[in-house]
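To start, the structure itself, in structure tokens.
Excluded from the complex is one protein chain; the other protein chains are retained at their positions.
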Amino acid sequence: MNIGMTSLARPLQDALRPAGIQAEHIGGLWNLTLGLCALVFLLIVAACVAALWIAPRADAGTAPNLDSLARPERRIWRVIGWSTGLATVGLLVLLAADVFTSRALARMPLQDAVNIELVGHMWWWEARYRDADPSREFTTANELHIPAGRPVVVTLRSNDVIHSLWIPNLHGKKDLIPGRTATLRLRADRPGTYRGQCAEFCGIEHAMMALLVEAEPAAAYEAWAARQRRPAAEPADALARRGREVFLSRSCVMCHTVSGTSANAKLGPDLTHLASRRTIASGMFPNNRGHLVGWIADPQSLKPGVNMPPNALPPDDLQALLAYLETLK
Amino acid sequence: MSARDEKRDGRLLDDGRVLDISTLPTFAFGNRSPMWWGTMGLMAIEGTVFALTIMAYFYLRSHATKWPMSQFPPELIWGNLNTAIMLGSMIPNHYAKQAAERLDLKKTQFWMVVCMLVSIAFLGVRVLEFGALNTRWDSNAYGSVVWMLMALHTTHLITDAFDSGVLTVMTFTGLMEGKRYVDVSENAAYWYFVVLSWLPIYAVVYWGARF
Amino acid sequence: MTVSGDTAQRALATWPDRSGPGLAPGDAYTLEQTWSDPPGIIGWFAAINHKTIAKRFMVTTFIFFLLGGLLALAIRLQLALPNGKVLGPDKYSQVFTMHGSTMMFLFAVPVMQAVATYLVPLMIGARSVAFPRMNAFAYWIFTMGGIMLYVAFFLDIGPDAGWFAYVPLSGPQYSPGKRVDFWAQMITYTELSALMEAIVLITTILKMRAPGMTLNRMPLFVWTILVTNFMVLFAMPAVMLASTALITDRLVGTHFYNPAEGGDALLWQHLFWFFGHPEVYLIFIPPLGFMSSIIATFSRRPVVGYPAMVLSVIATAFLAFGLWVHHMFATNLPELGKTFFTAASLMIAIPTSVQIFCWIATLWTGRINFKTPLLFVLAFFVILLLGGLTGLMLASVSLDYQLHDSYFVVAHLHYVLLGGAVFPLFGAFYYWFPKFTGRMLSERLGRWNFWLFFIGFNVAFFPMHVLGLQGMPRRVYTYPSEMGWDKLNLVATIGALTIALSMLLFIVNVLHSRRRGEIASSDPWGAGTLEWGVSSPPPMANFHVVPVVHGRYPLWQEAGTPRYVTGLANEWREVLITSVADAKVDHRLWLPSSTIWAFLSAVATTILFVGSIFTPWAVVWGAVPVAIAATLWFWPKHDIIERRVESELRP
Partner (left out) sequence: MKARELMPALCLLVLLFLFGCEREQRPTRAPAAASAVADPSYAASGKTPVSNRYEENAYAVSQGKTWYRAYNCNGCHAQGGGDIGPPLMDAKWRYGSDPGAIYASIAHGRPNGMPAFGEHVPEDQIWQLVAYVRSMSGQLSGSVAPNRGDNLQAAPPENRRKKETPTHEATPAAEH
């Protein structure tokens, strides 16, 4: 099976290409720090090279020069003292820059924020969109949509071990620690698709715990959210209806939820709007028929160790199930 | 500068070119002896372990809504009794140390035996202490950290008692020499440490759960 | 091992040839016999001479270094191409955990103590370390812990939760089975060993220096070892407590790390990093001593600013205990507290820069003898410098949000640990190899070794900075090809293979030179410290006549009076104890001789430790053989006591 997201445009996952205000603050600090450090590096290496250049050569028999034991080398000490002073000033500049950046990060305006509760699972992301009106809340997984230009407050929890949310284009990382809650405030200022990944080792499939963040214009976001709030549509054709029967009578129903049906288990991701997502297996494979078949039949060869069991379905049942899953828009 | 003391400074031979140290003693007490530094190192390590465990106790406490997490704090009776016994044990310990440093075999033997008897007493009471903690190590984090503190200290009690026991036996087998007196003296210093380190642990285990 | 005629012969041409008459040949022979290790297989296990133990210690840690390196190669091969299939995810987790644990616990910290137990007595003019039997015990415990970990790994019980084993992943629920238990128990072993070595080295340095070697005249290397081992005393207990709590959580159901019952996952991180960050400096400070030794010798002058160097090392040690939270910036700790740790993390750069400036000044004003050891040391100025500067980036809270747990950190830590420790360590091997073996390493192979290592290192690790910035998290066993990380990963793998090649050259060089290398004189580099005053390799007793020291570089400076010490016994292992600060003579001490019981105690302790992975009761029944072995270890023999009492002088 060919692993990969061939059908996706290459998603952005790059700390050096900020797409939001928070990542830009950090990017600015990075540029300053990099410049200063590069300068120091060049100066010290140059001093070292110069020292080797200037000093005469000798061999093991050369009598050691013990003058320094007899009288103090004040001139050298002065040079070292000044260099150390300069180094200290440089460090203080870095400290000040860090403090200012931290304050800037903390001061992002939060009016009209979208509230998302993100729960880490081994190895996928569960997202609950919060709302003052409980009827407007909904749950999805592994793909966040956010309105560009509007602040987002992500509340982070973990269901099992420590994970860490990292969407480099939007912000740095924050840990999801069981028994604790953390928040990450971010804002995407440019629409686009940004990829994030778990950054704290969380077990054997740590490498395959990604998520997509779709930053889109407000109208598109509202339309998406409205679709997510609806329960799954009644399948239109017989094949899909049979697929639903397969879903509910086989092992799928033991772990997944499709709202509007009797499937309401929580071990795996909510599949109510599976077909609207761009990826499966936590941001790892494109959501198309070929990968879906592979994933249902033998998830262990795509993501060894995942909790999803292999499902040996008769071909008819499999076709029906796929037809049903594709209706979950 | 005081006159040259052969026993302290050695002798100069060969026009001052050679320092003869055959006049120096072959053992010494206190911080002159490497054994003292070794013992101090052990104390530093174990003191750090105790301090960190106590910090862990207060760390967990700062996160708890209710402390102790179990219903009742430890009962005081055995803890108080054992604290008294341990503080009392410093008396024979002091005399054993003094006797060893005076190279007095008879007195060393006597006070070491007294120390052994006391150590049997506090080990016995320690068993009762565990029974009166009113929590188990697997009840909750409070129980775990209390048991950890108690178990760490008990390990020290046992090893120190065993150590002293072996030394006591040695004093009776004719295996005494200068270095052995140094060992007895350092063993006594370690005993002080075990007793004194108990005081903060006692305060935390018995009173940390009350205030 | 008995004294070969060759060694005894060379022993005669030692220190005294520069400071006075040696011992009469008969006495020298007796002295060598006294300090030799007993013959035969049992004798091999009973050896306690500090040089014998230290040599084994160095070889053992180096074997672990090679094993860790092979694991690193496996990691790089897996990551060379996207969707790699060399290791499965389960094997990969074990392999990278073993790689990290091996390099940190079985190589980097112990190798420094191993080198120190060899060199420190020679540098301070002592015949032995302070507690030679404990020294041997510490070695055996360490070795058995390492073997246990690898046996477990081969049995597919290799730990798989990362070298810092964050709970709850390493806890009872998410790491079923015994894998993490073996990891935690390995920690117990290596910490026990490191703590004992610390006591041995501190006592040796403070109480056994040759007369006249005041603290102010101690070689800088000895200073770094003294400071490092004081750090060990206060840092290691934290990880022992953390791993003990982990074991009890896993084995008897305590709740230290269970949030549902009042425990806390961050407690682990605090305890671990309270040890873990000073640990970096445990690894990094002794190489500063290598640097000072090598730079002084090869620029033919004392190091600039001795007091500044010493104070810098001490300042580094203190600051090292105030940085641990910078490993936890991505958690939800209060922001104000984090700023404090940023400041501390930045400030620790100051003492290091003072030292770098002093060394550059030494080179600048010296006359340079350009040999392989110096090459390795010069690499420090590029690699460690870069690692230190990326460290400043990681110290910043905001930058750390992006860089933390990414490949940038992988690059940073390898730049620090290899540049700051491994390169100087190799320099030290090349520098002291003649002292260890009596033969020189090949200079030609040495240069090839160096350049392949230096270039391979930068090719392997520099790209990782970029990978991290491009969003590659650490500890991923694979990555999709669309991420655009494949080219740099392939480059890194090529670099790793180059490093492997350079290591191969090093091994060839060592094996070849050990038998056929050029014979080394007692002081082939023209160095100034005491270890070069004795033959290469040194006699079993180190110093046939103990010198009296009058300066920081006794072999370079004029000898004063008195020049040497007489009056130590030749028939038994007698050493001279001096006072702490001024190294005034204090008393003579009869050290114990070889014993098998240090080894057997280590075996008994191993039974207890391994048993306690499977049942808590092993702590009870396992204590019995430990107690017996330890008692027999200390139980004196009647005839020895009689001789001792006879020769006794009371204080």
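As written, the chains take the letters A, B and C, and residue 1 is the first residue of each chain.
One rule holds in what follows: contacts are C-beta pairs under 8 Å (C-beta built on N, C-alpha and C of every residue); 3 or more make two chains touch, one makes a residue touch a chain.
These figures come from a predicted structure and were not determined experimentally.
If I'm reading the header right, one chain is hidden. Which shown chains does it touch across the whole complex?
So, spelled out: the chain left out of view touches A, B, C.
Using the touch definition up top, pick the residue from C:D156, C:E518 or C:E571 that touches the left-out chain.
Result: among the candidates, C:D156 touches the missing chain.
Consider the whole complex, including the chain that is not shown, and state which of C:P38, C:G253, C:G484 or C:G560 touches that chain.
C:G253
Thinking of the whole complex, not just what is shown, which of A:C255, A:A275 or A:V293 touches the missing chain?
A:C255
Residue by residue, what part of chain A touches the chain that was omitted?
Residues 160, 178, 204, 249-251, 253-255, 265-267, 300-301, 304-305, 307, 309-311 of chain A touch the chain that is not shown.
Could I get the residues of chain B that touch the absent chain, sorted low to high?
Listed in rising order, the touching residues are 138-139.
In the complete complex, the non-displayed chain touches which residues of chain C?
41, 44, 88, 90, 151, 154-157, 168, 171-174, 176-179, 249-253, 255, 257-261, 614-615
In this text, only the chains that are shown with their structure count from here on.
Greatest Cα-centroid separation from chain A: which chain?
Computed centres place B farthest from chain A.
Mind having a look at which chain is the central one, using mean CA positions?
Smallest centre-to-centre distance to the global C-alpha mean: chain C.
So, what's the distance in Å between the C-alpha centres of chain C and chain B?
Each chain reduced to its C-alpha mean, chain B and chain C end up 30 Å apart.
Identify all positions of chain B at which a residue touches two or more other chains, and write them in rising order.
Answer for chain B, listing residues that touch two or more other chains: there are none.
Touching chain C in the complex: which residues of chain A?
Contact set of chain A toward chain C: 3-6, 8, 10-11, 13-16, 23, 25-26, 29-30, 33-34, 37, 40-41, 44-45, 47-48, 50-52, 54-66, 68-69, 73, 76-77, 79-80, 83-84, 87-88, 91, 94-95, 97-99, 101-102, 105-106, 122, 160-162, 164, 166, 168, 171-175, 177-183, 195, 197-207, 284, 304-305.
For the complex, which residues does chain C have touching chain B?
Spelled out, the residues of chain C in touch with chain B are 20, 130-131, 134, 195, 198-199, 202-203, 206-208, 211, 233-234, 236-238, 240-241, 244-245, 248-249, 252-256, 258, 261-264, 267, 270-271, 274, 548, 561-568, 576-577, 579-580, 584-590, 627, 631, 634-636, 638, 641, 644-645, 647-651.
Hey, which residues of chain C end up touching chain A in the complex?
By the definition above, chain C touches chain A via 82-83, 88-90, 92-93, 160-162, 166, 168-169, 174, 259-260, 264-266, 299-302, 304-305, 308, 330-332, 335, 338-339, 342-343, 346-347, 349-350, 353-354, 356-358, 360-361, 363-370, 378, 381-382, 385-386, 389-390, 392-393, 396-406, 468-471, 473-484, 524-526, 528, 551-553, 556-557.
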